[in-house]
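Let's turn to chain A:
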Amino acid sequence: MEGLGILSAILWLPLLGILALFLIPREKEELIKLITLITVLLDFILSLILLLKFDYSNPAFQFVEKRPWLDIINSFYFLGVDGISILFVPLSTLVTLLCVLISWYSIEEKIKEFYLALLFTNIAMVGVFISLDLLLFYIFWEALLIPMYLIIGIWGGPRRIYSTIKFFLYTFFGSIFLLVAIIYLFLTFGTFDYTFLVGKALPFHVEKLLFLGFLIAFAVKVPMWPLHTWLPDAHTEAPTAGSVILAGILIKLGGYGMVRFLLPLFPQATLFFAKLILILSVIAIIYAGLACLWQEDLKRLIAYSSVSHMGFITLGIFSLNPIGIKGALLQMINHGIVTGALFMCVGVIYDRTHSRAIKYYGGLASTFPLYAALFMVFTLASIGLPGTNGFIGEFLILQGAFLKDRFLVVLAATGVIIGAAYMLWLYQRVFFEKPSAGVYNLAPMRWNELTALISMVFLVFLIGLYPNPFLDLMRVSVTKLLTNLP
Partner candidate 1 sequence: MVPFKYYVVLSLIIFSIGLLGVLLRKNLIIVLVSFEIIMNGLMIFLASVSYYTKDVQGYILVFFLLALAAVEAGVGLTLVVLVYRKLKRIYTDEVNYYRG
Partner candidate 2 sequence: MVTPSLNFGSLALEMLLLFSGIFLFLVDHFMKNKNYAFWVSVLTVIASLFILLFIPFGDFTKAFRVDFYSSSIKFLLTIGFFFLLFLSYPYLKTFSALNFGEYYGLLFFSLFGAYVMISSQDFLTLFLGLELMSVSLYFLIASQFLYKRHALEGSLKYFIAGAVSATFYILFLCILYYATGSIYFEEVIKKLSQGHLRGELLVSFVFFLGAFSIKLSLVPFHMWAPDAYESSPLPIVVFLAGIVKFALLAVLIKVLILAFSPLKLELGKLIIPFALFSILIGSLLAIKQDNLVRLLAYSSIAHMGFAVLGLTSGEFSGYGFSLFYMFVYLFTTIGTFALLIYFIKINTHLLNINNLAGISKDFPLCSFLFLIFLFSLAGIPPTGGFMAKFYIFVMLIKAKYIAVALLALLISVIGAYPYLRVIKVLYMDEGLIHYKKKSFSILLTLTLIVATFITLLLGIYPKPLLDFIQRTLFLYLSLQFFQF
Partner candidate 3 sequence: MILEMIVFIYLSLGMIIPGILAIISKNPVHAVLWVLVLILHQAFMLFTLGSEFLTAVQIIVYAGAVIVLFLFVVYMINLKREEIWKVFVKKSPLGFVIFLIFIFFFLKSLTFLTALSPHFKAHLPYDLTQGTNLWWIARYLFTHFLFQFELVGVLLLVVVLGAVFLLRKLKEVEGGSL
């Protein structure tokens, strides 16, 4: 492939923005915001073009770019997308775009650094989803830590430092096993090329160990049940944009990594460990769901609900059939949209009242009706009401898992009920009841918040009512993915 491909363009476009930001003096805040917005918007448009040009009947990698990078260890600058990763690229750029919008007024200090960090995040996120060289993948994977560490640590809440260091060390710890496993794979086959590695047989015990190495890294990111403790802290203390990125993209990386790497590279081990992971997923669903019930903090509640939802996603992935995996992939997108939107909603009132305690609110529905309506949509989507996107994903996942293990599905389905309980209870506590003192005279919603939230509402209903194009995109690739499994 010669010339600059569209993937490279999407990947490196924010770099132009970064360079431009470097040249602008920090006093010109409006200009900084505007340039970031334009850069990210262009990036989003490019990724939509990518989506349109994508040929969904072709299971192979498309828009492939492969250039020599590090000869000495046979590593390539190797980009490409297929049905599994195609949806994540526009999602990443969209989430960054919305983050820029939502932070327009709420970030007040160190503005230049903030937008630099956001643009850098964009590069790393897109890079993770489109790189097909394991080393390249790892570099983007780790590089993402830097801006996230800063975003949480600088612009976060009161306990931000504890949270951000915990977040950093947790994920860094997880990645180590990934690095060792990647190096081992490289030394066995002499390449980092993903397409080459797929379908290569390994001895079973080696495969198990490598699987675990990859799994720990992904499980920390997802986060799966015993490794989830960083997530509530990080989500809670992050600024709105940080929470949105965390919920929207960062924890999807784990799920994406599982589908992309665990299943095709280590089929035997996948079958061996599938049961274990299913059980862990169900524990996560129920445990996190119950934990939500006694949360006092809005963001913390939504964070725990994320853990619960991610449990559904791992459940879908390791049901190891096309329906479950498609459901999981779709649910990752949905969860990114819905939870991201919920965090934005929380950000909206947090900016006005500077409180995240559920007790503080009450009766918002009467004082802030438009907001209440928007929040309602996302609450229902999070519960999985038919007609919203959450329903499609959860339904497919449960259907897929049902084929694998009926008993676990029954347990997981209770998680849905718990989910409905805590979300509705939350809604009741915040929006109905007697209006509390703090919720009067809230400033009306600004243009940036409205744009962001309404576009999310649009997506919620688009996927909820007409999911077929999205499912079509991934169908062939998922089928091909599963051919490797014995």
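To be clear about the criterion, a residue touches a chain if its C-beta (ideal position, glycine included) is under 8 Å from a C-beta of that chain, and two chains touch if they have at least 3 such contacts; residues count from 1.
Quick note on selection: all candidates are chains of the complex that A comes from, given by their letters.
The structure displayed is predicted, hence computed values, not measured ones.
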| item | value |
| --- | --- |
| Selected neighbour of chain A [touch, this complex] from 1, 2 or 3 | 2 |
| Complex contact set, residues of chain A against candidate 2 | 26, 69-73, 109-110, 112-113, 135, 138-140, 142-143, 145-146, 149-150, 153-154, 160-161, 164-165, 168-169, 172-173, 176-177, 179-180, 183-184, 186-187 |
